[in-house]
Structures are given as C-alpha cells and as structure tokens.
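Excluded from the complex is one protein chain; the other protein chains are retained at their positions.
In order of appearance the chains are A, B and C, and numbering begins at 1 in each one.
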Amino acid sequence: MKLHEYQSKRIFAQYGIPIPRGEIATTPSEARRIAEELGGRVVIKSQVLVGGRGKAGGIKLAKDADEAEGLAGRILGMDIKGLKVETVLVDAAADIRQEIYLGVVIDRAACRPVLMASAEGGVEIEEVARTNPSAIVKTHVDPFLGLRSYQTRDVAIGIGLARCLWKAFHKIAAGLVECFVGSDASLAEINPLVITGDDGLLAVDGKMLIDDNSLFRHPDLAALRDASEGTWAEAEARRFELSYVDMDGEIGCMVNGAGLAMTTMDLIKLSGGAPANFLDIGGGAKSDKVAAALRIILADARVKAVLLNIFGGITRCDEVAAGILEALQQVETNVPMVARLVGTNADEGRSMLADANLLTATTLLEAAQMAVAAAHGAS
Amino acid sequence: MKLHEYQSKRIFAQYGIPIPRGEIATTPSEARRIAEELGGRVVIKSQVLVGGRGKAGGIKLAKDADEAEGLAGRILGMDIKGLKVETVLVDAAADIRQEIYLGVVIDRAACRPVLMASAEGGVEIEEVARTNPSAIVKTHVDPFLGLRSYQTRDVAIGIGLARCLWKAFHKIAAGLVECFVGSDASLAEINPLVITGDDGLLAVDGKMLIDDNSLFRHPDLAALRDASEGTWAEAEARRFELSYVDMDGEIGCMVNGAGLAMTTMDLIKLSGGAPANFLDIGGGAKSDKVAAALRIILADARVKAVLLNIFGGITRCDEVAAGILEALQQVETNVPMVARLVGTNADEGRSMLADANLLTATTLLEAAQMAVAAAHGAS
Amino acid sequence: MSILVDKNTRLVVQGITGREGAFHTARMVEYGTKVVAGTSPGKGGAAVHGVPVYDSVSQAVHHTGANTSVIYVPAAGAPDAVYEAVSAGIHLVVCITEGVPVLDMIKVRAFLDQKGARLVGPNCPGLITPGEAKVGIIPGDIVIPGPVGIVARSGTLTYEVMYALTMRGIGQTTCVGIGGDPINGTSFIDCLRLFEADAATEQVVLIGEIGGSDEEQAAAYIRDHVKKPVTAFIAGETAPAGKRMGHAGAIIEGGAGTAAEKIRILRAAGVRVAQHPEQIADLVAASM
Partner (left out) sequence: MSILVDKNTRLVVQGITGREGAFHTARMVEYGTKVVAGTSPGKGGAAVHGVPVYDSVSQAVHHTGANTSVIYVPAAGAPDAVYEAVSAGIHLVVCITEGVPVLDMIKVRAFLDQKGARLVGPNCPGLITPGEAKVGIIPGDIVIPGPVGIVARSGTLTYEVMYALTMRGIGQTTCVGIGGDPINGTSFIDCLRLFEADAATEQVVLIGEIGGSDEEQAAAYIRDHVKKPVTAFIAGETAPAGKRMGHAGAIIEGGAGTAAEKIRILRAAGVRVAQHPEQIADLVAASM
C-alpha cells in the first residue's frame, strides 16, 4: 500500500524526524490560509500516488499567500499520469544548502532491512544506482538489534557528512528504521533529506510503502489507504480480494494462481497478442468472486477476448464455471471467451460452459492461441 | 539491589499482572484506615528485605480494621533477622484455592533468562528444587523473541493448570518476563501466584532483584533503593563505591580485587582465624577511598586485627599507604594491622607504613598467619 | 529415494482443527502420508480424521515422535507456529499459510539460521514425494514416481508442469513448492543441493518468476555445483515494473528481477529455459 507524501511525513514526525511545517489543502483558499499562517515562502505539492510530480508541474514554489492561492488553484484538479490532484500539501519552504538521500528497504538476498544513503539527494535512487553506484552507502539492520549508532556513523562518514551533523543524522536514521519496522513498511524514504543553511537536517519529501500483509495489525495505517490508489479496476479488485494489475493489451485473463496468471499473460504475448490484465482469483475461489472478476475484466472497453485458465486443485472447475455463468447473466457482452479447465471437476465445468457457448481448449498454449485469434477476428 | 514486596508488586501491576488491592502504612492508624477502605479481611505484611518473614511473625491475617490496627502495632517496630520493620503492607486477603510458583531468573549456563513454574507455590523454589525437582517446569526466554505463547502453554500443561486459566496465565507470565527484561532484573518472582475461588489468578507475594549494573538506565528503580538494605557497614561502603560484605569473624581485611579479597578471607580461615568482612577497594583506588574503607572496618568492634593485602598494578601501593595513614589520623585505634604490599611502588608504600608502626609481610599466607596471631594475641 | 519427505516422514499438522487444516489432513491421510498428530491449543484429546489432536507441538512430538510439521494457521499466528515447531525439535517445517508479513519472516529466518532447522514456505503448496508422502496441498493425482526433481516458486503453474510430465509418463522424485514470498525458508539453491545429492533424481526442473534474485543465485550455483541437467521456466516476461503480480515476492524493483535477465543468466549457466510450461516436458524428455 502506498502512502501519500503528507501521510508519510506525518508518520516520520511521530518517530522524531524533523519535517517542514505544513498542512494539506483541498481548495485554493485553504492553501492561502495555510500559507498566511506559515508566513514566508511556501511550496505547493500535489498529493498523488505517482512519481515525477515535479516534472509534471505538480510542485511549485510560492513567494507569498497570494501566489500560493494561485498556484494551488492551478495544481488542484490537474491530471498527473492519469490521476487527478484532489489535495495539495502546503509546506514552509526550506533553506536548502545540500540535498541527500536516506531510505530503508528490504534486502531480499540478505533477508534483512538495509539503510541506504547518498550525498546525491533529490534524484531517484535507482538513477544513482545506475549512474554512480559507489555514491550509495548501505548498512544492514539486524532484525533483533536494530540500527546501532556506529552504523549511522559509518554511513555519515561514507557520504561525507560534516561531524557536526552526525548526531542529528543518527537520530533521523534511527527514527526512519524504527518507523520502517514499526509500520511494517517495505519502503521508507526521505528524498531529499535537506541540510539547511543553519546546519539542520529536514525531511523535505517522504515516501512509504506498507506491506499489505501486515495491515491486520495496523488498523491506523489501513485507514490511510487512498481508495483511489491505482486504477478503478485495481481498486474494485481489491474490494473483492482479487489480485489484479492493469495492462494495456486486448485480451482479458482470469487465472487461479499468480505464477500461472503471469504465464498465461506470457503465452498470450508468445501467441502474438497482448494481455489486458493480470488477474489471480486465488485458491478455492467461489462463484461470486469469479463473477466479480469477470465483471471487472469486461468493464475494460479495450478487451476484445477473454481467456479463462483454471488448473483445478482446491479450486473446483465447476464452481468457476458457475461464477462465469452468473456474471454473464449480469453483464451483457459480445466479447468471445476461451475457457481452459483442467483438474478437479473439469468435465462438469467444461460442459456447463459449452452450453453457454464458450470456446474450450485443452492445453494452455492452445487456449492462448485461440484467444488471440478470437480477439483479432473480433477487432 | 533488592526491592520490597510492595515495590515489586507495584511494578508487576505496571506490566498487567493482577495484584491484591492494598497500600503501605507506617503507623497502626494508617493500617486501620487502609483496612477500613479495603473492607473485609486483610493481611498485614512487614516490609523488610529478608526472607522468612512469615515464620518470624511478620505476616498476619486480620479479620477487620480493629484487628488490623492491633496487628500493625505489633509488627511495626518488630526486629526480623536484625532488621527493624518500618513499613507494613496492608493487602485485601485473597480467596486462595491453590498456590503456584512463577519466577524468572538468569540461567548463566544457557546464557538467557529462564521462566520457572511449579504447582507447589508458597514455599521456596530452592526447597522444591531439592525435594521434588520434577515439579519445576522451565522454559528459556529467547533474548530477541521474548516469551512466546506456546511456551507458556507448555508450562501451563506441565504444572497441570486447568485450560480455562491458560490465557490468564500467559498474560501473567509474559508480563513477568517483560517486567524482568524491562527492569533489568536478576530475579522476578511471584510466590505464591494464587488461583482464587472464582478461577482468577492473583500475584499475592512478589520479589525482585535488580541488576546493580543496570541502574544507570533506571533512575526510577535506583530511587527505590532502601538505604537501609544490608547492614550499616554495607550501606556506608555503597556510599563510597566499595564492594563490601559483612562477615562475623575477628579479622578485618582490605584488598584490591574481588578474587584476591575472597582468597585473603580463605587464607585467614586456613590460618585458624575468621574474616570480619569482604572488602574490595577496586582498581586504582585513591587514598580517600582507602581511608573510608579502613574507617568502616574499624567501626566493627569485633575486629581484633586488620589485614591489608594489595597487589599493585594500576593500584599504586604508595597511594594505598597514604590512605591508611590518613584514616589512622581520623580514627583512634589500637587494633594491630598487617600490611602486605606487592607490585607498583610497593617499597615506597611499605616504608610509609613502617613509620606508622604497622607489621609488614611478604607472602599472602605469611600475612594471614601474622594477622591471626595478632588478633589472638590482642584478644 | 527423494528429498525432504518420504515414508519416514511422521507429520504433525499445526492448526488441524481449522477448515483448511482439516480438509488437507484428509487429503494427506488418503494419500498415505503418515500423519501422526495435529495440534490445536485447548483442543488436545480430540481427533480429526482419525488423527489425534494435542495442545502443543512438544506434546505431539513427545507422544508420537513427529519429525515434520505442516502449518495451516492464519498469518498472524504462523511465525509462532514455526518457532514452536522448531523449539519442539521438528527439523522440517512446511508453512502453507499465505500473507505472513515480511518483517516477521526476517525474524523467522534469523531464528532458523541459529537453530539449523529447515522451513519450506510460507505461501507455498508444500511438497510431495510421489507414492510416499504428501505434505501440503499439492494434488496427489497429478504426480507419479520417477526421476525428475521439481522446485518452484508458484503453485498451480507447478501443477501444470507436474501434470504435463505425468501425462507423458515422466515421474518425479520430489516436487517442492518453495513459495512466492519475498523472504522464505528454503531457496532454489537449497533444493538444488539436495536434488544433486539424491541418487534417484536424474534431472531437475526449476520454475521461477520475476522478482528478487533467487534464480540468479541458483544459476551461479548450477554452473559451479550441479552436474545433473536442469530445465527452467520463468514466469512474468510480460509483467510491468513496480507492480506486485499476485505473489508478494513477484515484483520488478529498481529495474532488477526481470524475467529476461533471469533467463539470460540461467542460459549462460547452461540451463535449458523453456518458452512455455508444456515445453518443459519436451526438454526433460529429450535429455532422459
């Protein structure tokens, strides 16, 4: 789950990390009021869950409250990479002497969190990793001991931080690791962490990703979920606990199992088509879930054919077939469908679908080829 | 550092462990007031830092406030194993169906804390260990993972606890381990933990020992120190940061180093005498500390001779000699003294003491024999 | 011969009274697995499909000599179930449970490394040694005994491969689903090492997917240590960057963990990589 910048920074503050004074606004007049209260120059920052807000014109500096109101008016409602800006953060502008990067992620190979820092802040860390990997200093966090002060000292030395900043840097780094662990994050990033003119450190921008699997123990974080995260289809799929990712092809697919769902997409491509989505209905899905999945797929106007691929184990093929029939009663569609059912109760499922005039296939490759042919015939 | 029962139980309560309602009193009328507020039967418990209070008559059951006042009057001021009762705890009497034992200590060999429980509560665990060791069920606490619920479940099964009590038992055991770790304890013990008539669990008596080395990070616990813990000499030694233990022999000793101090005591015994104390002045002791040590030794009227044993390393023998001379100016004494100085600046030290009419020895055994002879000659 | 589970497996089912636990206990018993015990705190003394239930794993081990456990408890309780099993002396723990938080798994891994115990999973279908023992949820009717070892990060995709092999009459020594989480107990390398040492395994099928670097590490291990032929398939060539594809671990992060890169590195290590699952059976048959 992605958190907005302002949400991330508020959580950082709870862990003792200094952030700029600021508040969120949903109207230009609110932005003016906040700017007046803050006094001086402010930054108006669009709160949307995508990267590259600055380049898209979603972050602007205002010299006073008048200008803040004007800029907020321009940014609110703006479309950034398909997302509409509903909220802006109005922050007091920082006196920036240097920008550094500080982040925590999971190092899967090392099986522990890793703190990363770079003297090159303000740019994406992946960019630094590509162009100047030696600029990134890393230290692993022991899952039981946490981040120790000698580690942040070594990191501070590594990125050439002045001695007078070590103590403040340790406090922020330790706070960020605690925040990461305490929030079950998969990413907690301050970029940039700013060295101010008066030798202070300030987390000017923040980003957090929360491990979805941990939300059962973080009701406070779960409540922060932006229902509009991702596309309509993705949000709708979340509601039905379906694993769904939007793609831009023409063949919708519904599969049980994540690996098999990816493979189904791959085979569509191998057969000359393009998948419209990734969709895993999970193990043991019942007919209502299957119906919801099919409705979501068919809501995409680009979809020219649907491929159903079910390897029955715990999931029963007849249950899946029932769900498809249920959905077809609710949604009127002319989109051709190819079903490939194998395993538990496959015969029953297949005969149920044959009555509904669906194409059936035996092997997965065959199914993919049929779906691609159907889509191209239909277009 | 030992904590009083009421202090231990108040800390337990902070960790969610249920304790009887109750308060402390220093006068009989206070005890009456508390008993009146509690209503019903109460227990009057002397708060002194020794075991065996019950057998010594320091714990009594009162059926009402009248009796509580009377019993408090008898217990307050009582002498229990050399300690005067200054405070009593007035607790609501529990409805006791069964008494069990629950404690946490450090298992030195396993290098971790160990939770111990026994269905035989109310008696000393060492007694159970001797007479019926299989009645004690143990589980080690992982220093990083803490006590897990399956562990307390196994312990509960081991001591034959009814299933309806498992959840409450886990809460108490987990609380006790957290209390132990959070307080840097070396012992945290509930004895007895009572199963009440209505299937509740209640920590009726409590005992905690705190790791002295940890007090720097527990100012709240350090403040609980009963200045009267131990004898006058022990308290006085603590004030000067001397390591001192009272013994009941006739030869006082002052040594640098704990192992050497014990050995000096052992050699006094081997030579036919008995040590009056253990006293380690520590490494690099300066003359003021040495003087304080000598004053404490000489304050004991039973002391018939003093043995000074210094192996100079970081500790300089001339510094020690200066301290002795300083003390002898402050304290008038006829007690004979034997000094054995070896190592750094031993010659200077020895000549300083010779002027003060002290006996000097070369080997440790020789010194012990001289001290014993002097003590016996003096008596 | 086989790896990890066989006729000597004495299984305890943790969470046996739950819906999943009870259902799959029946399937495992049917298959012939020696399911000697189940656990369910507070329900000791009961029985599920003829399997005695204990209050704790240590009780189960004490009374039945269980040496392997399979976990069907909810995600919040799964880490403790692993700790409990290992502390009770179980040397192989198989965790089917999906949705265990990553930071919990980091602690579990550190614990396992200290204790020298093995965990398969979580978020995995478990393992099966055809004709001997089935531990987890892999359907028993799509495998037959034979010379191919299978190790995979996914579930139904692996069933496809097992099924394709079985349809051609090519059997398996053991099939291991290591799970789709970013951090899990057993890696491809662990299984490759075991298959290489197993006399009955003649060749190995490895089924990977996008995300992480387990396949890349496996490739280096195969190049240096595996003499038996290895055939691989990597799912997710069409997956976009930065999106979790169902499995918590199936995500391309910072440009790393793409299928194309994994395939390139596996091929460079001498592994034959199939274009689609059914082709795996062709490649395996060709090197028999």
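We take it that contacts are C-beta pairs under 8 Å (C-beta built on N, C-alpha and C of every residue); 3 or more make two chains touch, one makes a residue touch a chain.
Since the model is a prediction, treat every value here as computed from it, not as a measurement.
Screening B:A135, B:V245 or B:A373 against the full complex identifies B:V245 as the residue touching the chain left out. Listed residues B:L102, B:L161, B:L294 or B:L364: the one in touch with the omitted chain is B:L364.
Within the full complex, the residue among B:A261, B:L298, B:M337 or B:A361 touching the omitted chain is B:A261.
Residue in contact with the omitted chain (choice from B:E37, B:D211 or B:E348): B:D211. Taking the whole complex into account, chain B touches the unshown chain at residues 106, 108-109, 111-113, 125-126, 129-130, 143-144, 181, 184, 186, 211-214, 216-217, 243, 245, 247, 255-263, 265-270, 274-275, 278, 280, 283, 311, 313-314, 342-344, 363-365. On the side of chain A, the interface with the absent chain consists of residues 142, 144-145, 148-151, 153-154, 157, 163, 166, using the contact rule stated above.
As a working rule, only the chains that are shown with their structure count from here on.
For this structure, the chains sharing the highest number of C-beta contacts are A-C. Put simply, the chain farthest from chain B by mean CA position is A. Here the CA centre of chain B is 54 Å from the CA centre of chain C.
With centres set at the average Cα position, the gap from chain A to chain C is 28 Å.
Shared interface positions of chain A, i.e. residues touching 2 or more other chains, are given as 143-144. The set of chain C residues touching two or more other chains comprises 107, 110.
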